Every structure is written in structure tokens, then in C-alpha cells.
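Let me give you the structure first, and then I'll get to my questions.
Just one protein chain is left out here, and the rest sit where they should.
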Amino acid sequence: MELRTTLGALADPHSPIEPLELRNLPASQLTEDLRTMVRIRQAEAAVGDMVESGEAKCPCHLGIGQEGVAVGICGALTAKDRLYGGHRAHSQYIALGGDLTAMFAEILGKQTGTSKGMGGSMHLYAPETGFHGSVPIVAGTVPVAVGAALAAKMDGSDVVAVPVFGDGACEEGGVHEALNMASIMTLPVVFVVENNLYSSHLDINLRQPFDSVARFAQAHGIETEVVDGNDVVATRLAMERLVARARRGEGPGFLEAVTYRWRGHVGHREDIDVGVRRSSEEVAAWRARDPIQRLVDALISRKDLGEGEFDAITTHVQGEVDSALAAARQADYPPVKALLDMVYAHAAGGR
Amino acid sequence: MELRTTLGALADPHSPIEPLELRNLPASQLTEDLRTMVRIRQAEAAVGDMVESGEAKCPCHLGIGQEGVAVGICGALTAKDRLYGGHRAHSQYIALGGDLTAMFAEILGKQTGTSKGMGGSMHLYAPETGFHGSVPIVAGTVPVAVGAALAAKMDGSDVVAVPVFGDGACEEGGVHEALNMASIMTLPVVFVVENNLYSSHLDINLRQPFDSVARFAQAHGIETEVVDGNDVVATRLAMERLVARARRGEGPGFLEAVTYRWRGHVGHREDIDVGVRRSSEEVAAWRARDPIQRLVDALISRKDLGEGEFDAITTHVQGEVDSALAAARQADYPPVKALLDMVYAHAAGGR
Amino acid sequence: MAVMSYADGILDGFRYLLRTYPKCFTIGQGLWSPWYVGTTMKDLDEEFGKERVIDTPVSELATTGAAIGASLHGYRPIVIHPRMDFMLLASDPIVNQAAKWRHMLGGGVSPAVTIRSIINRGGEQGAQHSQALHAWYAHIPGLRVVMPATPADARDLLISATLCDDPVIYIDDRWCYEWTDDVGPISEQPLEQQGPKVLRPGTDVTIAAAGYSTRLALDAADVLEASGVSAEVVDVRVLNPFDPDPIVRSVEKTGRFAAIDGGWSTCGFSAELLATVAEKVAPQMLKAPSVRITLPDAPAPTSKALEEVYYPDDNIIAERLRALAA
Partner (left out) sequence: MAVMSYADGILDGFRYLLRTYPKCFTIGQGLWSPWYVGTTMKDLDEEFGKERVIDTPVSELATTGAAIGASLHGYRPIVIHPRMDFMLLASDPIVNQAAKWRHMLGGGVSPAVTIRSIINRGGEQGAQHSQALHAWYAHIPGLRVVMPATPADARDLLISATLCDDPVIYIDDRWCYEWTDDVGPISEQPLEQQGPKVLRPGTDVTIAAAGYSTRLALDAADVLEASGVSAEVVDVRVLNPFDPDPIVRSVEKTGRFAAIDGGWSTCGFSAELLATVAEKVAPQMLKAPSVRITLPDAPAPTSKALEEVYYPDDNIIAERLRALAA
């Protein structure tokens, strides 16, 4: 299969990196975004360490390198919006303000986890933040989010639903059905694809005829934006445009944010399970497009970030991560009765 | 939902009808096409009568009015190609040269039917003609045909696979998965959509944001042609282009043939089950675009068809239909043992 | 008390729900057609509006998934699958999503969706248009599965299902639509309190069945009575979670057990019924091996010559039961 790229420089690790344009976004907000990206990275690094040590047993899919997407899109949302994630959803959970202790506890299978220890890394839940659940069946939450948007529309609210999924998920037929439904019902849903150019071990050129996926939304008459997902500012602004349209009742949007995962598909390694055609040069090139460093550089050059401030952020965040992890470790495992108590809303029925 | 048409005049029953251009196709071939269209129409009319009288019990979906598509596409195929149909497949079966007696027998549940009386109208089978089966699960044969194309490619042959399906079927996710597979594997498959603007009782504008479906194939990088399906010549020529590419190993094609069914979705009626927004004026307008009459007119004006010749054809075909039906009526029902004998290739196993 | 058909029972249930609960809506293929699902939803779109009675593209997966999504935000959607065969395309949202979200997200999420699935068979419709796969759904913890056999249940179990906080598969059978019965006024019943019911008392043999098969069981019991065999008929009603007690009690009394089921035998609901009796009734109390009466192990044929033998009727059933009771 020859490479037919429509993404061009966005997907080419060797293309020159544009300096991040901060537009006229206020420093306070950008610093907050930076802090959130750092929080995601450090929390995920801690998860990676727990996987490595064997402390975390459930499958963990890290989004290190992709923080710009989660922070960019969540910046355009409020807690009343409805985000649904997939297997790689720690970043969105944290970007929406999800509690770190609860996330670590969930990953460790503890009762104080986001899902009472019933779901692990792939099943996070924090509806109070707007994070309404994540599941690892690829594309599984896409139609569900369309239904959440239908509910929002029926309520007459300006709430927006946001399924976040991957380039691989676009190969599931259900996504196309969901796009059509959203389109004909003019639903307030913004589909977000983290196009990290890989689905497990296969790069997108082994799976699809083009490297961009926005074409699927266009075929369904849905407004699209294609952005550099490692540019948190561009991602946020594009998301804001689509969210605003959806809130106004003008129908669905589709954001394709191009990014790259630094680690393997699942687990902590950078050198295993990364992609059958992935080279260490490719990873190195993408690392140079680090969404965090690019924001730091831009903030420093705009003098919004002073000497040592970034270090202070990372140190502070590391403290948060460490204490959250310590708290999670303290927590208890769920009681055995949880196994049968949560199958149905009411006592197992009929008796 | 406002109407967003990309088909324009093709889908507008009130737009002026272009006179059929016969190009330089030979009279013999066009007369043969005419005869086949008449055969389809009269055979289906006979099926309609049997439904009305209660003689035929299985669900029968008539394609009267759509004959141009089947004859046009099958004109570009040979018996070694692999066509798969859906619930409305009598026309393709006949266009490929399927035996009328076997079709009627199948519809009547007789042992001499195409499928030994095990399938009825919705399950025809005549592999010797290139008709490899039809099933009523909407879009069910689309991935199957992609696999038939994969087999052809693995064989190193120039055989082409052709799934025929409807505009409604394009709403099934599996179709989009199949398009992607065909595209990335460069398979010799030509997807044919009979876009009759309806799926059961719903017109396409109640179900999709645009009235043309070729956009789905374009999104997958597949070569498309959109034609007037009531113009058998245009349909054939477009199909020939796509089939030729596929035979040369240049990959899949997608033919959208716009047409209209005169009867209801299932059964013989013209006034029931036709479409919740369908008017009798609409039907009348489409009847004026009769694919058969248009070919007759063109042949007459080119002097390829003389006085009384069309009548002779219809009379002759009616004779074929009548005697096929009489033979089918004579045949026996399948023996009861057929019920268990055909579940597996070998005697129900393990004993 | 009013005399009501099964089809009207369903329609009445929908009317009650849509009238009483603003958050109830229904979605699926055919809902704007006056006969797509028989008369069971006739004119609901006109009475309650096309915003609450939603017809859809041919997209079983997304339609079902979207209904689940709406149910997570306070709605009570009833998804319509006009044929159970088509619902296979929605297996992921039903089994991987609806059945599991509560448990795997810690108990706080209610996928309170009702999925109405219609068994639509006979009439030479053939292998892809005839299936009765209730056993599949009964196999899945997290799903509740109901199969009404009477006009009252057709209405009342639809209401209980829709008001239930769990995902419920509500399975009706077009072969039941014309039955009529006396039906009392609506009173909402929590689904978790519903279970099998003895519809006809008897002493010689216990027959358990659900949906249309319950009707066959009742008819066969009539035939048997003429030969002096007294059959007790238990209508299962709720297949999952399944309460075996009424059946166990009955078999302990009669000493003989037969399951009649409109699905296939292997791993079917009839297998569950026999297994339950085998587990819970001491062998000494049984006077004969238990019996399953089901479809033969074959896809549905079309030809009426084969349909006639494919679907067991009350006389064939009575004959098998007479042998059991002998």
C-alpha cells in the first residue's frame, strides 16, 4: 500500500515544528493547561512505573505524548458536558479534573477507585467532572455518546457530548452509523479523534488508504477541524469552534487531532508493542514535538513563564502524584459481595 | 431535515427526462438488453400476482421499475464473476441468465428451486451464471463479496466480485468496514448501489444528510461512478469502466445507480408500504422514466426496433414466463428430511 | 376488566408509558410506518410526536448504542428491533455495554434501556428472518429478559421493563398478537418482583414455557386433559434473572417435567429449565426423565412443507407429553 497522505506535515515527524502560537490566550489559562499536561504526564509515568513493577496488573494504555489533545478539548468543555473515553482515557479523565487518588485506586483495584475498583484503568468514571465513562471495546462509546447528545437535545439544554476515540476506531462500522445518526438528527455531539497514526502495532497506512480520518465525517455532512494535537492552543480553539456550534444547535462536529504516543500500545515500554514499522528515529522525532515543551517554550518566549517556574510546576505536580498514589495504596480492596451486588440495580430479581 | 441533494436531476422525478443515448452499441446487444428487462418485469409481475393471490407466501421484494440497473451491470459481467444480492435480487438473477422455472419454483418452496426450496424469494442461488447467492439481511452480502474478491485476487484471476445493495444498506456499519478493506487490499470488487431513494417506508432524506451515497466510497479512496440507473446504456458503460479497472488489478469501484421502485417495499401493492412521504404523483413521474420504454423509444428512433417488434418481445417473454410458472407449479415440495440433511456437509457429527 | 388482544396490550403499554413519563421515548426501525411492527405501535408517532417516537436509518448498532447513552442521562428509551435476527448487529451495545456498565463502573450507572425484540417467524420467511434467540440474552448477567405470554403481561411487563433501572430485553412474538384475554387496569409492578407463574394447575406433569410456547403448553394441556392427564403449566415470564422456585415446587408435586421452547435445544432456555430441575429436584422425586420440546437442530426453512414440521404444534406436543406421563 503506497502512502497517500492528506495530513502532510501534521503527520510527518520530520517536518519542521511550527512554534506554538499562543494567540491572545491569557497566561493564567495557559499555565493552567501546562500544569494539567504535566499532571497527566507524571500521573501516567507513575502508572507506567506501577506496570513495570507489577503493582498495577490491569491493562494500562498510556497517552504520554498526547497530552495536548486531552487538555485542548477539555478546555472547551464544562462539567455539565458529557465526555466518553476509550481504552486510553487517563488523560481526558485528568484534563476534566478527575481526582488522582481515585484514578490510582481504580488502577490498583481498590474500593476507593473511580469505579469502586470494579473496572481498572480501562473503566474510569467521574460524572461530576463531565467524564461519563470509558471502556476498551474500540469505538464502544461512540454511539453511546451520540445518545448522550440526543438526551441533551431532548432536554433542551446546551450540553454537548464528546466521544473520544482513535484512528483505529474509525475502522469500526459503528462509528459510521453514529456519524450518520448525529448528522440527520442534528445532535450536539463533537466527535474527537486522537489520530496518533497507530492502532496497536499497525500504523495507519497499513490499515486505511489515507492518513487523515476527517473524510469520514465530511462524507456524513459533518463540520470538521483537523489540527496538530500536540498544539494545545490550536486544539482548544478548534474544539471551541465545534463546541460552540453544537451548543447553538447547529449540529455535530468532528475534530481530528494528530498526535503520537511515545510508549507502546499497552504497558510501560517504549520499545515493545509500539508498531511493527515504528523506528526509534520516528519516536525521537516525535519526542521533539513534545506538546509540553512546545508550550513551555512559547510561554517562556512570551515571558509568561519565568526562570524555574516550569520546574516548580513539575515538582509540585510530582508531590500531588506521590501523595495520591500513597493514598490509593492505603485503600482497601472491594468486598467480595461487590461481585454480585452491582450486577443489577435491585437485588437479583424475581424471587 | 432539509433536503440536501447532490444527485440533482437524477433524483428529481420532475426533471426532464434525457432521451437515452445509445452510443454506438450494436442493436443486437441492445435488443437483448431490452428482452432481458422485459423478462425481469414480466417475471416479477407474475410474482406479484402470485403474492396477491396468496400462491406465493414468502416475502417477495419486487424491483419493477429498476430493471435498467440489473441489466446494465450484468452486461458488464461474465459467468465467472461473482455477484451477490440482497432481498430485492430477482432482477440480477434474471439478468445473469438465471432460469425462470427455478426461480418460480424457489419462490413457491419447491424442490426444483434455485435453492431446492430451502430459501424462497430472498435466497436465490445460481453460481453457474455468476449469481452466488442473495440474502435479506441488509448489507449481509457486502463483506462476503469482498471476500469473494479476495479469493479471486489470491487466485491470480481477473474475476470480479459484485455486491448489489441499496441506499438503506449504506447505513449499516459493515458496508463502511468492507469499503475500507477493499480499498487497502486493492481488491477486484465493484460495489453496486441501487439507490432507489427509499429504504422500506423512509425516503433517503429522512435517513441520510445527502441523497447520493457515492460519498462513502470516495471517503475510502474508491473510484466511483454515479449514473441514471434507468438508463441501461449509461449504467452498462459506467459498470464496464469500473469492472475493467478491477480486472486489471487497479482496485475496487463503486457504482451508484439512481432508480426507483414502482411497487411497495415488499409484496405486490403499489399503494401500500411504499413510503410514508411518497405521493402518487411521484410514482407517476417516475413511471414516465420507465427504463424499458426509454430504451424502446431510443431503439425505435434509431430504427433498430421495427413496428410491432416490442410487442413480439413482450408476447414471447410472456410465453416463457407462463411456461416456467407452469413447470414450477408442477414440481414437488422438498422432502421432510431436507430439513436436517442440509445443516452440515456431513451427517450431523460426533456420533 | 376489558378484553384486549396481545397486540393491543403492547400498544396500551406504550401509550401509558409515553403519556405518563415525559422521559420515555422509543426508537427503532419502522416506527413511522403504520404496520411495520404489526399494530403494536400504530400511530404512536402521531399521538406523541416524531421526536419521541423516532424512526431510524438501518443502523441497529448505533441505534441501540444511542438509546443506551440516552438512558445514562435520565431517559427511558425503548429500542425496537422488528426482528430478533437484525438485533445480532447490536450484540456489542447490548452485551458488552448495556449489560456491563453498572457493574464495571462501580454500581452508580443505570443503563435503564428497554430493548424490544420481536420474534417474527413463519410465513416462509426463512433462516435469517425467524430466529428466537432469547437464550442468548438470558445467558448474560446484567441483562433482564422478559417474554410475555398473555395480553396483560404484554402490557404490564413492558411497563415494568421500562421503569426498571436495568437493561431489559423484552421479547414478544408476532404469533401471539391476536390472542385476547380479560385484562385489568394498569398497576405498575417492579420488575424485580416478577417471576414465573402457574397459569394452570395440574397434578401429573409440569410444563414450563415462555411467550408463544406458553400458549402451546396451555393448548397441549387441554389436549392432555381429554386423555385424562392433568398438566400444570408454569409461564416463566422472566428468563433472567430466573427464579426456579415455582417450577421446582411444581415438579416436586408432579414428578414429571417438560420444557417447551420456541428456540433451539442446545444451550437453549429449555436446557436451562431441565438443568434447574436436575439440580434442585432430588432424582427420587422424579418418575421419568425430563423432556425438551423445541425446534429441530436446523435453521428455519421457508417452504411451507417444511415449516409445518419445523414448528411443533399442540398435538405433537401433547403426544410427547402423553408418553412422558405414561
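Going in written order, the chains are labelled A, B and C, and every chain counts its residues from 1.
What we mean here is this: a residue touches a chain if its C-beta (ideal position, glycine included) is under 8 Å from a C-beta of that chain, and two chains touch if they have at least 3 such contacts.
The model shown is predicted, which means the values in this text are computed figures rather than measured ones.
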By the document's own contact criterion, which visible chains does the hidden chain reach in the full complex? A, B, C
With the full complex in mind, choose from C:Asp182, C:Asp222 or C:Asp297 the residue touching the hidden chain. C:Asp297
In the complete assembly, which of A:Thr31, A:Thr186, A:Ser200 or A:Gln318 touches the absent chain? A:Ser200
Looking at C:Pro77, C:Pro196 or C:Gly268, which residue reaches the missing chain? C:Gly268
Touching residues on chain B - with respect to the absent chain: 82, 84, 113-119, 123, 125, 127, 132-133, 135, 137, 140, 142-152, 154-155, 161, 173-174, 177-178, 180-181, 184, 338, 341-351
If the hidden chain were put back, which residues of chain C would touch it? 85, 88-89, 91-92, 95-96, 99-100, 103-104, 126-128, 133, 135-136, 138-142, 240-242, 263-264, 266-275, 277-284, 286-292, 296-299, 301-302
Contact with the hidden chain only, please: which chain A residues? 57-59, 109-110, 117-120, 122-123, 135-140, 168-169, 171-174, 199-202, 206-208, 273, 276, 333-334, 336, 338-340, 342-343, 348
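The definition used in the following text is that only the chains that are shown with their structure count from here on.
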Which chain is most remote from chain C in terms of Cα centres? A
Can you give the whole-Å distance between the Cα centres of chain A and chain C? 41
By the touch definition above, chain B meets two or more other chains at residues 171-174, 206-208
Two or more other chains touching the same residue: where does that happen in chain C? 56-57, 59, 61-62
